[in-house]
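I have a structure here, written as structure tokens, and I will follow up with some questions on it.
Note that one protein chain is taken out, while the other chains of the complex remain in position.
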Amino acid sequence: MDKLRQRAAALLADGTVTLVIGYEEGTNKPRPIFCHTAEEAEKLIYSSHCIHNLAVYLTKKELMGTGKVAITATIPALRSILQLAIENQLNEENLLVITVTDKEEVKEFANFAEIEAYIADFQLKLEGKEQEIIDKLEGMSREERFKFWMEEMSHCFKCYACRAACPLCYCTKCIVEENRPQWINPWAAPLANMEWQINRAMHMAGRCTGCGACGDACPVGIPIHLLTRKMMEDLAPEFGFTPGQPSKNGNALSTWKADDKENFIR
Amino acid sequence: MSKIGVFICHCGENISATVDCERVAQEIRKVEGVEYAIDYKYMCSDPGQTLIKDAIREHHLDGVVVGSCSPRMHEPTFRKACAEAGLNPFLCEMANLREHCSWVHEKGEATTEKAFDLVKMLVEKVKRNKPLDSIKVPITKKALVIGGGIAGIQASLDIANTGHQVILIEKDPSIGGHMSQLSETFPTLDCSQCILTPRMVEVAQHPNITLYTYAELDSLEGFIGNFTAKIRLKAKSVDHKKCTGCGACFQKCPQKRIPSEFNAGLGNRTAIYVPFPQAVPNKPVIDREHCNYYKRGKCKICEATCPTGAIEWDKEDEIITEQVGAIVVTTGFNVKGADFFPEYGYGKYKDVLTGLQFERLASASGPTLGEIRRPSDGTIPKKIVFIACAGSRDPAKGIPYCSKICCMYTAKHAMLYQHKVHDGESTVFYMDIRAGGKNYEEFVRRAIEEDHVNYVRGRVARVYEKDGKLIVKGVDTLLSGQQVEIEADMVVLATAGVSNCGAEQLAQKMHISYDPYHFFAEAHPKLKPVETNTAGIFLAGACQAPKDIPETVGMASGAAVKVAGLFSNNELVREPLIAVVNRCAPPQFSTCVGCFMCQTACPYNAIEREEIKGRDGKVIKTVAKVNPGLCQGCGTCVAFCRSKSIDIQGYSNEQMFAEVMSLLNH
Amino acid sequence: MNNNNSEFEPKIVAFVCNWCTYAGADLTGTSRLKYATNVKIVRFPCTGRIDFMLLLKAFAQGADGVIVSGCHPNDCHYTSGNFHARRRWITFRGLLDFMGIDIRRIQYSWVSAAEGAKWADIVNTTVANIRELGPYTEYQKVAEYLDKEEYNG
Partner (left out) sequence: METKYISKNGLNEWFSQIVKSGKRVYAPVKEREQVEFKKVQALSEVADEYIQTTQSIKSAVFPRAEVLFSYEKESGKVNVEDFNPDTVKETVLWKIHPCDAAGFKPLTAIFNWDYKDKLYNAHLEKTTLVTFSCAKADKSCFCTSVNGGPGNTAGSDVQLTMLPDGGAIVEILTPKGEALVQLAASAFENDKEEDKSKYLADVPQMFDVEAIKAKLATAFDSPVWKEQSERCLGCGACAFVCPTCACFDIQEDAHGSKGKRIRCWDSCGFSLFTKHTSGHNPRAVQSQRWRQRILHKFSYMPDRLSVLGCTGCGRCSRACPVDMNILEHLTSIAKK
């Protein structure tokens, strides 16, 4: 922790970076902090309780406008950063990516390639709790599944915290804001809510890195992160990619194979 | 508020027989935005079109829906009519009331209701149509003809004679195709080569034709008027610039027992060879598969004998790139060969032949110099049996269609046999005799009546050998299914015509569609017989379906005219139904976020990057931009774009959305 | 399943590509083959163009079934539009099923310009299947959510 603070303070002091995005103690759990001065860097912490995916801030113009930015990235954040890089959303020059290894060492990445090499050792696995719900749902009849999701969706009031918390939801105009045509009804109602979630999931297909930020952000506790997570597990073997390992040559929906398997087209 | 005009066509009785056209027109008037609606017997007729034009002027219509036949049929007609009345043609849409409604449903309430729904759907679409300006693209006035058979030869000559450049490629060492293998041709019995050879020579000498033999299409990119063709020139191992065609080489070549393709396996050729004496170009190539040097690394006798040192041992395949504006595909057909007729003993008994082999036997330039002799022992067959429909019209063999030419050439074969073997006896087993065509029926009758060919209506069950004779077992269905057994010296199978090998891959290279038998698909069975669904690519000859020479030549000239027509303009006017990335006011400039995932989705690499710069010249953002020349308007990017920043003109999100909604709003 | 649906006429929307299935359906017409009136065809340039949202919208608007059809693999007029579409449908289908949406109500097919008879068959069998499944009230109920007396979750 001290190492991180010292390094961050140094970076800010010698002007290498103008901003360090990291974590500080929050009301109940760690929360994002934005250090502009060496003093502020003293507040930095880093632990397994730091769950926010800070990569979400890397596409915010207000923050990224000025000078070089350092970010203390967790493994999920590193995955998001790679995906963002692939999608032309990051400027390698203006970004210094830092992480803290399990040996408490501060690691700085010279470029995205190094990040790729680093995260290759970390497999993205379904957590017990996630697997539990998925199993439960798969055990249900289709009608029961529909009831389950409709009940969940009835709690959604369209605050779009899921969108706001997702590093890959960086569109300046989201489809829900599109009104010619009005693809998705803007009010909160189970169907409109589900349509929004289906869109979110489809837009994440082959892009989602499985950080779960969407689910964590949901104030009414809908397990929406499972939609993309489940999709990832299903598609990975079908289309031959590894969950949580962003691929440079197109994603699940922008590419194809002549022998893609399917058994439902007559 | 829109002012839409709706025009319901009866199509004579074709629509009105099952759809209450008058009521559809009445009902649609009540729909919001519909200013005018009327039904009429023939909308596509002159008075019908005038009706539309007058209505546009009179009622100041800003959109037109014609409820009639398929847009694939008359969309251009009605769009043109609208344009003539001063309405942008892309403000005209068609509801398919005939192919998709009246023809597929019985008369009744539901059918009329569906017709109404289809019209209403298009009304909702057209409300959201935008006036579009056609896209103009330059045309490369050079044609590529693929396949040097009679179709390719005819097409090349016709195009070249209109003063345009033609590139003709042929996969074999010589042009000429199947026609050059034929002896005489029905129904006139004039010698095939006598009429073909001059054309072949003309091709070789024509200033506007560049001929590449021993060449194949490697890849094709681009679109109508602007194709880029990569052509593989297979290594001939002989430099045709140096070669004088003296023929010393193949006289000396030690490899003399290679079955000759030209003689359909009945004769032999050498490893360095000219397929046949009248070949164009009349210069040899080396068949590396059989050449001693390429097989064992020594020999080179041809090199030693060649007076001009034309042999090029290390020559490799060469790929050349040609820009062409149109393509005529004339790759021809093939005949089913060995192992396809075990029951007829083809391949097992030397004297069971295919029609093509019999052509070679009968041909003066053939292995027997035109004498009909048994391949087995060289004797003259006294009894010969011709089996028509060998494979054709036989779903069990996977060929339900009729190969069309067999009836005629079988009659011809029998006739030729009778002319050459006066004491011979010929029998034809047939299912039906299909002799449609000028002088065809007369030709068959001549075979039966004047040349006493014995026609037996019935199928042959099997052919087997019994002490030197071929026993043909069949039934005579006219004689109440009586068993017939003939002891023959030779059996000739009128084998089915099938698509040429590699047709499927070639179609996929060119993105043209094909039928289940891999014959290439024309754009319309009646009205667009020489076009394909891919603009700028045309068909001629047996690659589309088995056909005889007159038909093939006619089709080739037809395709040539289509090409000439295309080349008669300096630029091609293309429908502006292409994708566009939106642009909007600063500070956004475009809702595109520049993820460029669409680039990986686009089949045509039509999506480019555009840097949007501020006054100071600094790049504000980089967004996608569609190249209107390359975009073909498939819309894959549109469905793929998350922020809906790309839309496709003519099939826009608003339009498609409105169509779906309107279908279900009741 | 639904036995009392002998009178039930399903609403089915067909999303088809212009080059193969639309032309195939034209051939069905020119061949005078008959099929049920329940299906209405919406013409797209290519299956690649068909936005998955349109399928959902169809159901939300009261469709009981949907047909999506285009060129056979390798036959796409645009080379790969149908391959992209196929991926989209594989993905979409899995997601819908996980959310409990009745994917039996979406019939995907490849119908070429030469398969007029196949088109008629696709339509008739789909209509029969949907009739068997009955109206998609389960979905339409939630679509009509606002008409209910209570709004809040």
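First chain written, first letter: the chains are A, B and C, and each begins at residue 1.
Just so we're on the same page, a contact is a pair of C-beta atoms (placed from the backbone, for glycine too) under 8 Å apart; a residue touches a chain by one contact, two chains touch by 3 or more.
As the structure is a prediction and not an experimental result, all values here were calculated from the model.
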For the full complex, can you list every visible chain touched by the one that's not shown?
A, B, C
Given that one chain is not shown, which residue among A:3, A:29, A:136 or A:261 touches it?
A:29
Going by the contact rule already stated, which one of A:165, A:198, A:211 or A:253 would touch the omitted chain in the full complex?
A:165
Considering the entire assembly, which residues of chain C contact the chain that has been omitted?
61, 146, 149-153
Pick out the residues on chain B that sit against the missing chain.
30, 32, 584-588, 661-662, 665-666
Where does chain A touch the missing chain, residue by residue?
26-29, 31-34, 52, 56-57, 62-63, 152, 155, 157-161, 163-165, 177, 185-189, 216-217, 219-221
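One rule holds for everything that comes next: only the chains that are shown with their structure count from here on.
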Among the chains, which is located farthest from chain A on the basis of C-alpha centroids?
B
Between A-B and A-C, the pair joined by more C-beta contacts:
A-C
Please report how many Å separate the Cα centroid of chain A from that of chain B, as a whole number.
51
Identify all positions of chain C at which a residue touches two or more other chains, and write them in rising order.
52, 57, 74, 80, 84, 88
Indicate the residues of chain A shared as contacts by at least two other chains.
183, 253-255
In the complex of these two chains, what residues of chain C are touching chain B?
9, 11, 13, 18-20, 22-23, 25-30, 32-35, 37, 40-46, 48-52, 54, 57-58, 61-63, 71, 74-81, 84-85, 88, 112-114, 120
Given the complex, residues on chain A that touch chain C span 137, 140, 142-150, 154-157, 183-184, 187-191, 194-195, 198-199, 201-202, 205, 220, 227, 230-231, 234-235, 238-239, 252-258, 260, 262, 264-266
Residue set of chain A touching chain B in the complex reads 87-89, 170-175, 178, 180-181, 183, 203, 249-251, 253-255
